[in-house]
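Working notes, beginning with the structure itself.
What you see is the complex with one protein chain gone and the rest in place.
For clarity, chains are labelled A and B in written order, and residue numbers in each chain start from 1.
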Amino acid sequence: MTTVSQPHVNVIHREVLPTGSSIALSARLRVTIDEAESVADLTGHLHDLVAESGVREGTLQVYCAHTTCGLVINENDAALHQDVQALLERLAPHSSTHHYAHDKHRTPAERRIHGERDNGHSHARARLATHPELNVPITAGALYLGRWQAVMLAEFDGPRTRELLVRAHDAAPRPPAV
Amino acid sequence: MTTVSQPHVNVIHREVLPTGSSIALSARLRVTIDEAESVADLTGHLHDLVAESGVREGTLQVYCAHTTCGLVINENDAALHQDVQALLERLAPHSSTHHYAHDKHRTPAERRIHGERDNGHSHARARLATHPELNVPITAGALYLGRWQAVMLAEFDGPRTRELLVRAHDAAPRPPAV
Partner (left out) sequence: MTTVSQPHVNVIHREVLPTGSSIALSARLRVTIDEAESVADLTGHLHDLVAESGVREGTLQVYCAHTTCGLVINENDAALHQDVQALLERLAPHSSTHHYAHDKHRTPAERRIHGERDNGHSHARARLATHPELNVPITAGALYLGRWQAVMLAEFDGPRTRELLVRAHDAAPRPPAV
């Protein structure tokens, strides 16, 4: 089920860019999820990175360079994650009776690269229910998220460790020192 | 049905930011929808805000800080809204026989905060068929929208009043006065 264990989220790289760039801070988040399907809440880490960036007005960009998981902004509620998981199981089933060409047509060489695990349904679910990238406004030095909004990584092909790129764009960057 | 009454859209706050910022204009739109499900067309208001911003080349950012409605770019056609409503009723039903854990597991305290209204299906529909944020190019002083494109708020949990953040990002902001 969706929320049995806690995902691990770590900031594994952070870089403050030189003045003169509108990217005030660039970071990579490493997210480890131990289940086949689960959701990792990134919101706290993103709040911290915005604070660290010093950006008052701008945009936080989050990018997921993967194809069987993706980004979501919605309520972080375990019951809701169950509902969405059941919904996606109906729309893009993962069962012994539903066959994905993506899985069936793999050559032995591809299986060595991708692993043996079938993930046609994972691609389909990421396509239907996630975003590869999100841009959240920063206003008055904080993420402009609604009361019920969390920024999450939805994993459909776990257990896996993923990396996300996070950059804080400053609308009023300091000019480069002359 | 989707389009019985007219939604009310008002610009409730607008702020021209100081020179030196790439955000030329920041505004909030208040959108009131009187039905359980409907679509509010924001396009006219967004065109006006771009004109007011004076931005020639840049990007209009629209952000929806809610979890049971969302943003859409597509054709604003009442028949098409009916089709999508019917489609979402098939995919994420709202009926007395389909139960969402999100609704069932609510405590009395949560019901006091959220209201008594069930909205598991609203979250699911927002996940499948909307975006929390959109960035539309501004070129030659106007929104770069296609002939059939409208920017809309799709409500799945009405009647409600929502607020959207709209910011015009200028690719060639004037430098701050020295």
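Simple rule for what comes next: a residue touches a chain if its C-beta (ideal position, glycine included) is under 8 Å from a C-beta of that chain, and two chains touch if they have at least 3 such contacts.
Because the structure is a prediction, the values reported are computed rather than measured.
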With the full complex in mind, choose from B:Val9, B:Ala27, B:Ala65 or B:Ala129 the residue touching the hidden chain.
-> B:Ala129
Even though one chain is not shown, chain A touches it at residues 17, 20-23, 26, 61, 63, 65-67, 91-92, 100-102, 104-105, 120, 123-124, 126-128, 131-133, 135, 165, 167, 169
Where chain B meets the chain that is not shown, the residues are 22, 57, 59, 72-75, 77, 79-80, 82-84, 87, 90-91, 128-129, 131, 134-137, 139, 144-149, 171-172
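What we mean here is this: only the chains that are shown with their structure count from here on.
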Inter-centroid spacing, chain B versus chain A (mean Cα positions, whole Å) = 22
